[in-house]
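A single structure is presented below for examination.
In this view, the complex is presented without one of its protein chains, the others remaining in place.
So, subunit A:
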Amino acid sequence: MLRLENIHKIFHPGGINEKVALKGINLFVRAGDVVTIIGSNGAGKSTLLNVIAGVYRVDGGKVILDGEDITHWPEHIRAARIGRVFQDPLQGTAASMTIEENLALALRRGRSRRLRPGITQAERQLFKERLALLGLGLENRLSTRVGLLSGGQRQALAVLMATIATPKILLLDEHTAALDPRTAATVMELTERIIARHRLTTLMVTHNLAQALHTGNRTIMMHEGRIILDLCGPERERTTVADLLRMFEQASGDAFTYDRALLSGS
C-alpha cells in the first residue's frame, strides 16, 4: 500500500540551522496495516507523516502509495488519498464554520470544488448518522460553529472528517496528546472503531508506549531520523513497555534522553 524508499529530509540545507530530520527511511506498509510510531521528541515522526502527506518535499527517496509514485505531487493532490488528524484540535477544523460545513468540506476531499451547493440535504442526513456514532450529541448541533466546541469534541470531529471520505491511508499525529486523559481515551476508542470499520491502513504517532503496543498490528520506533525498531507478529505480542524502553536504549546506543515517566504511559 505505502512504500517509502530511502527517504531523506533536510531542513535549511547548507544554513547554520541545517537539520537532517530523516536519514534514509525505508518502510513498507501493507493494506490494512495499523502501524504505531514511537520515538523521542525530535526523532522525525511528524516530519515523516508530513513527507507522506506532501507538506514537505523530500531531499531524496521515493514515496509510493498504492502503486503510484506520489513523490512529486503537491499536498492538495495527494490529499485525495490521505486522511489526516493533527495533534492540535484547532489545526484540523475551521473554527468559524459550522459542524456541517466542516464535514461537507471533508466529504469533498480530493474532489474539485465547483459552484454547486456546498451541502445537500442527503449529506445532512449522513452527517447526523455519523455524528451520532460519536456519542457526543453533536448530531443535534449541525449548525453550531466549531469554534464553540471543546477540544475533545473538535478532535472527535476531526477524526470523523479525516475518514468520512474513505482515505487510502490515515495519518494520525499524536491526535489525542492535547486532550485530557478521559477525552483522549474516548477519542482513541472512536478512532479504533472507525479504523476497524473501514479497515483503514493507518500510521499513528503516539507517545504512549502501552497504547503503541496494544493498538494496531505493528510498531516502529524512530530515533534521530532513522527507524531503529520494527515490531510485528508474535514478537510484538511478547514485547512489554519495559522491553521497549530497554530496546530503545540498546538500539539508539547513546545517552538515554527519553523521559521515562513520559514513556511509561500507564
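Quick note on the criterion: contacts are C-beta pairs under 8 Å (C-beta built on N, C-alpha and C of every residue); 3 or more make two chains touch, one makes a residue touch a chain; residues count from 1.
Everything below uses one rule, namely that contacts and distances are computed from a predicted model.
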item: Undisplayed chain, where the name is taken from the UniProt record, one of "3-isopropylmalate dehydratase large subunit", "FAD-dependent oxidoreductase", "Putative ABC transport system permease protein" or "Amino acid ABC transporter membrane protein 1 (PAAT family)"; value: "Putative ABC transport system permease protein"
item: Touch criterion as defined above, residue of A:G67, A:P117 or A:G233 at the omitted chain; value: A:P117
item: Residue among A:G67, A:P181 or A:G233 touching the omitted chain; value: A:P181
item: Contacting the left-out chain in the complete assembly, out of A:R108, A:R141 or A:K168; value: A:R108
item: Residues in subunit A touching the chain absent from view; value: 41, 53, 74-77, 79-80, 82, 84, 86, 88-97, 101, 104-106, 108-111, 113-119, 151, 161, 174, 176-178, 181, 184, 206-208, 211, 259, 262, 265
